[in-house]
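A single protein chain has been omitted from the complex, and every remaining protein chain is retained in its original position.
And then subunit A:
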Amino acid sequence: MEVIIKPIVTERMTWLGDTLNRYGFIVDKRANKIEIKKAVEDMYSVSVTSVNTIVYAGKEKVRYTKGGIINGRTNSFKKAIVTLAEGDKIDFFSNI
């Protein structure tokens, strides 16, 4: 199981990182906070002080087409907001 799926790169997350030293990731829904902490520490060699997680439900999607109504859902996913110890930093843009 890959714990970290991708970092969240948005304006808000950039601001969060600049002011509170917090970084967001989309993570596997089955991963718990301990696993996430370990994964982030391993991947970016930083020390994590706390992890907050949010599970987003998939949105219900309805499409009205010629052949009838199509019902569906988008996938649900887990976000993790990771607070780093003071002095540590993650720069998503420097490495490839």
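What we mean here is this: a residue touches a chain if its C-beta (ideal position, glycine included) is under 8 Å from a C-beta of that chain, and two chains touch if they have at least 3 such contacts; residues count from 1.
The rule we apply is simple: contacts and distances are computed from a predicted model.
> Please identify the absent chain by the protein name in its UniProt record; candidates are "Dihydroorotate dehydrogenase B (NAD(+)), electron transfer subunit", "ABC-2 type transport system permease protein", "Aspartyl/glutamyl-tRNA(Asn/Gln) amidotransferase subunit B" or "Trigger factor".
Record says "Trigger factor".
> With respect to the chain omitted from the figure, which of A:9, A:57 or A:70 is a touching residue?
Once the missing chain is taken into account, the touching residue is A:9.
> Could you pull out which residues of subunit A are in touch with the chain that's been left out?
8-14, 91-94
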